[in-house]
Structures are given as C-alpha cells and as structure tokens.
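With one protein chain withheld, the remaining protein chains of the complex are depicted in position.
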Amino acid sequence: MHINTLEKRWLYVALGMILLFVGAMFFTAYSRNIHPPSHVETIDSASLHLSEEFAEDKLGVQPQPLPDGSLQVKLVAARYGFYPRAIEVPAGRKIVFRLATLDVLHGVHVPMTNMSTMVVPGFVAEVTTVFPKPGEYPVLCNEYCGLGHDHMWSKLTVVAPDTWRAPTQTGAQP
Amino acid sequence: MIDATVKKLCLYHLWLAFGAFALACVFGEFQVLERSGLIGAIQSPAVYFASVSTHGVLMGFVLTTFFIMGFGYYTAVSSLQLPLWNPTLAWTSFFVCLSGTVMAAIPLLLGKASVLYTFYPPVQANAFFYIGATLLVVGSWLWAVIMLVMLLQWKKAHAGQAVPLPMFATATNCVLWLWTSVGVALEAVFQLLPWALGLVDTIDVGLARTLFAWTLHPIVYFWLIPAYIALYCYVPIAAGGKLFSDELGRLAFLLILLFGLPIGFHHLYMDPEQGHEWKFLHMVGTFAVAIPTLLTGFTVVASLEMAGRKAGGKGLFGWIGALPWRNPMVLAALLSLLMLLLGGFGGIVNASYAMNAMVHNTAWVPGHFHLIFGGTVVTLYLALGYRLWPRLCGKALYSTELALVQIWTWFIGLVVMTTPWHVLGLLGQPRRISSVNYNSVLTLAWDPYELVMIMGGLILLASGALYVYILYRTQTAGSAQADSGDEAMAMATPATVPGWLNGFLGWNLVILALMAISYGYPIAQFFLIKTFDPTAWGY
Partner (left out) sequence: MSAHDPSENGQAPIGTWVLLCLVALGMSLAWLFLYFGVFLPRGAIT
C-alpha cells in the first residue's frame, strides 16, 4: 500500500496527538485517581424507604466522616428534587456522594464543579469530588425524567472550611 | 443502469428524508423559542417534550435512514453499472420503513411517546412507538441485504478487481449498520417490546442502556459515511481535480468500521452500572476511531490543494482561494470540513474519560451533535441532493445561486446556534429541559445565549425551507436536461487493491473479537449479578 510521504508524516503527528491525550488521561487516572464515577452497586429502588442507607431519616450530610477524612452525603433523587433539598458542605474537602433514585433515570450535576453522575434505577451512584470554591450552587437534574424535569433542582452551599459545622444527626429536611 | 424504477425508488426515499427534515426544522425552532421562556403563550412541557421526541426521531432516524438507503440504491446501480437487484424487495423495504415511521409518528405527535430520541426506560411510551421504530430498523436491513448482494454479484463478475470506491464505502456502511443495529434490536425485542406490551412487568435499565450504547455510537458513523462518500468521490472532481489517494480512502472507511463499533461506553461514562476499567478501554478505542477522520482530513484537503494549484493557486495557501467556491458541492465540502474540525474537537472532549463530567448531559452535548451532524453531515447530504436531483428528475437544478445562498445560510445558522449552546454547557446548563429559569443566581448568566440561539434557529429554518423549495422547483419547473452521467460514480478505480482493502469476510471476525472483548462481560454481568428491575413509569 502506497502512502504519500507527507500523509505518512501526518499520520504520525495525528497518532502523537492521540497518544498525548490518552497518556494524560492514563497518567491522571493512575497518579491522581481521576476517573468517572463507576461504582456498580445494586439496590432496590422500589424499597429505598425500607433500606438501611436511604431511609428518609438517614439522608443528607453524614455526621461521621469516613476513615480517610472524607465526608459522606446521601441523597435520594426523585421527581422532582434531590433530597434533602438543601445541604451544606465545606470547601476543599473530599466528599463522597451516594445517590439512589426512587423512580426513573436522573442525572445530577452541580454547575461549575465536577459533581456529576447518572442515577440509574436499581443502582447506587457514587461519586467523590472536592469543591474548591465556596458559594451557593444549584444541584440540577440533567437527564429527562418527566414533564417536571426543568424544575428538578436542589441547593448546595459550600462554605469556608473553618466555618463549617458537621450536622449532629441525619435526616434534616429544609 | 439508472432506469425509471431506480429513479422513482430514490426520489421516494429522498423526498421522505428531506420532507422529514423540513418538518423537524419547524419543531426545532419551536423548541428553542419555548425553552427561552420569552413567549409565555407557548410555554408547555408536554408540547415541548413531544416536539423534542418527534424532532429527534425525524432528524436522527427518518432523515438519515431514508437518505442513506436512497443514496445507496443510486450509488450501487451507478458505480457498479448493474441493474438493481430485486426491486420488489427494495420496495418492500421502503414500505416496511414507511409503516414503521407512521406507526411511531402517531403516538409521538399525540404526546404518547415523549420518551425522546433515546427512549431510555423506565419511562414508557405507547407500544406502537417501539413497534414502529423496530420496523424502521428491520426495513433497513432489507436494504443492506440488497446492497451486499449487488456487491457480491459484481465481485463475482470482476474477480480480483478493485470494487469502485463509492460502492466499497456503501458496502462498508452496510456491514457497519448490520453490526450496529444489533444492540438496539436486542433491547427492543427482548426488553422494550415485551415490557411495553405488558408481557413482563419490569425492565433492567442498566442492560437497556448498555445495549442502546452499543448502537448509539456507531450509528453516527452510519450517518457519516455517506458524507465521506461525498468528500472522497464527488468533491475532488467537483473542485477540478481528483482524489489524492484511493487506497487511503478505503483504509479510512475500514478503520471506521473496525474502531467505530466497540466503543459505546463513552455514552455511559457517568453511569454507575459499568466499571471504570471498561470505560477506560472504550475510551482508548474511541480515540483510535479519531484516526480515520484525521486521515480523511488530509486526503480530502490534499485533493483540494492539488485542484486549487491546478487552477493557479500559488504559495502555501493560495490554492484555497483558487478553488471553485461557487460550486455547491465544493462550497458544502469546505464549510463541512470546517465544522468537522470544530465538532470533531468537541467530540474528542466528550470522549475524554473523566473530563466527560464537565460536559455530560449539559447543553454542550446538543451543541456538539447539532454542529457535527446538522453541520458536517447534513450539509453534505443537502449537497448530494443538489447533485442527484437533476439526474433523478431529468431537469436542471433550479438555481445554483439560491443553492449557494442556502448552503451559506445553513452554515451561518449552525454557527450562530451551536456556539452559545457549547458555552451554556460549560456554564452547566442541563440538556433536555423545557425551560431555563431556575431560581438560582448562577443560572441567570444563561439568558443572553438563549436569545442568540433563537436567531440561529430562525436562520436554519429559513435555510431548510429554501432547500426543499429548490428541490421542488427543480422537479416541477426546472428546464429539461439530458443525463450527463455522474463523474463521481465513474471515477477512476485502481486496477487492483490489496484484498484486505477490498472485502469484509475476514474483517467480520475481527469485529466479532473486538465486540466480544468490549461488550462480552459488560453485558453478561447483568445476568450474573442480582439486579432489581423497576416497573414502568409515565411522564
């Protein structure tokens, strides 16, 4: 097979560019643990209210941090909000979000941050991220979930670490 | 061999395709207006989501499938110089596809199938929607069979010779489509249909999404390949030159076939039902499929450069200005290539594993696919329409001037509409929302972009209407024109090419292996782990 000299050189340039991107992703995946959320954990969406983890009085920011210091937040996605509908967390700290849906597919995203995951019926969605900047953020649903999809949202407040106080118990609804 | 039967078959397919396109443009403008919230009287989530669902099906299933089939019949008879094999089967295919389309359209327009283009469960549509969509896919398989039979007939009569490039690409597309559609066919037959018909109560959503992802990526190559046929076979000649490398064209089509299939998980990066090892694997494959497009860029642009230099262009870039910009096929190619550059880069961003979190399900995604599909792909479909219509109708194109205006306005409309769309995505605006007003400060920044998008949509609507007008006038009021043949279909073919660039039998085994590796366990897991499947939900 004949390839023109310049086209062959271009093929190397193109391959080099591709390898640059793949290499950067490989590097950050294995040195900084940068991955998309991929937990593969099942749960029965029809009986969340009876579950240990996602019963209503267990939701929200958990008082006890995990052994490595990260905070845990448990949310239920349901038409049309993420419950509890207002939560407050500190900036700069690793936060493990665990979500389950009680009805259909939802997507959860906090604009301008990397808090993003699909919430699929039958699965627990777990995503760990850090919020570098304090502020008031909306928590938006970004997957079609019915006619009320455009008003499915909740509030996230990120405060400076020294002003944040852990909740004393779970289950608080605003 | 482009006899009256073939002309009629092509015209029926292409009118259905472009008619669906024009109607979908109207829905599109309604959507951007409704979403902005500027016109209170039209606010309605129910109408909005019925419109989005219909618009998506018309543009992504009807326009595409009927165009590709019609263009395929044209290409097979013209490039192989063979009569159409089994016209009865061809018409059967058309009617099965048409019936499926009508069967799906009725619930869509009545608001009983507002499940969007992707129809993810457990939100459930009326059963006729799923039956109709299935028929559309099955009908297209009949078309693929005809294409492949004609290929084999030709190869038998021309043993050892290189298959003409337009048909090699078309056949690649058929093999691709047959492999691609298996995913959604499995989802439809084993999951959606029994569930929608009430035969089973629950549905495994993780499995459904995984099977749909199998189809969802390579289907875009099913759409892209006919556009690449235009770039490789029509454009160099229209520019006054010839194709820079026939062999590299074949290689590009082959690499799209191989690498375009086993990579669907970049649509599932944010999903919890697949592990990150599989997502990483699919990411690597997705970057591999960028290679044939990067190669295509070189081969096609080099062809244009040679033509431009032949026309007198001097220096490093003078050939660009020397090209015949007033030739609709050339203009369409130049604008399409520019949109391929921008839209292709956006696609690379989408494919970038964890970085997908920045853009997933935000407005960036529709911005991306309107640019790459509405832009790169559809622009060339429209240009092919301009090229084919005179041959199919025996009439001269109604107005080259208007055709150029239409192609420019389509491009301008897309740039105006998709640029703010991408920005909105980076600002975090969700997709698939029927209004953009949240009671949150961060979202107030979105408003000016919506206004610009309304303008872009209006330009596109006018351009789409102009296109259909030009075709209609050509057919009804154009002056009679003798058939001048199709130079692209008669393009010089090398006497021989290596066997691995001339057939598919062995490559199917490679595809099978790649699919087994990429999808084997990820699908099997749903049968190995205990899943809790939800029941149906309305919307």
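Per-chain residue numbering starts at 1, and chain names A and B are given in the order in which the chains are listed.
Methods note: a contact is a pair of C-beta atoms (placed from the backbone, for glycine too) under 8 Å apart; a residue touches a chain by one contact, two chains touch by 3 or more.
As the structure is a computational prediction, the values presented were derived from the model and not from experiment.
Colleague: Among the chains in view, which touch the chain not shown?
Modeller: In the entire complex, chains touched by the missing one are A, B.
Colleague: From the listed residues B:130, B:319, B:398 or B:446, report the one that touches the chain absent from this view.
Modeller: Considering the complete complex, B:319 is the one touching the chain left out.
Colleague: Considering the complete complex, identify which of B:106, B:311 or B:426 is in touch with the unshown chain.
Modeller: From the options B:106, B:311 or B:426, the contact with the absent chain belongs to B:426.
Colleague: With respect to the chain omitted from the figure, which of B:112, B:155, B:309 or B:473 is a touching residue?
Modeller: Of these options, the touching residue for the absent chain is B:309.
Colleague: Contact with the hidden chain only, please: which subunit B residues?
Modeller: Residues of subunit B in contact with the hidden chain: 244-246, 294, 297-298, 301-302, 304-306, 309, 316-317, 319-320, 341, 345, 348-349, 352, 354-355, 357-358, 426, 492, 494.
Colleague: Write the list of subunit A residues that the hidden chain touches.
Modeller: Against the missing chain, subunit A presents residues 2, 4-7, 9-10, 13-14, 16-17, 20-21, 24-25, 28, 32-37, 94, 112-116, 127-132.
Basically, only the chains that are shown with their structure count from here on.
Colleague: Measure off the straight-line distance from the CA centroid of subunit A to the CA centroid of subunit B, and report it in whole Å.
Modeller: 31
Colleague: Which of the residues in subunit A come into contact with subunit B in the complex?
Modeller: Residues 1-4, 6-7, 10-11, 14-15, 18, 21-22, 25, 28-29, 34-46, 103-105, 107, 109-112, 114, 116-126, 136-138, 140-151, 153, 155.
Colleague: Using the touch definition up top, name the residues of subunit B that touch subunit A in the complex.
Modeller: Residue list for subunit B touching subunit A: 45-46, 49, 114, 116, 120, 122-123, 204-206, 209, 244-245, 247-248, 251, 268-276, 279-280, 283-284, 287-288, 290-291, 294-295, 298-299, 302, 348, 352-358, 360-362, 427-436, 438, 440-443, 498, 501, 525, 529-535, 537-539.
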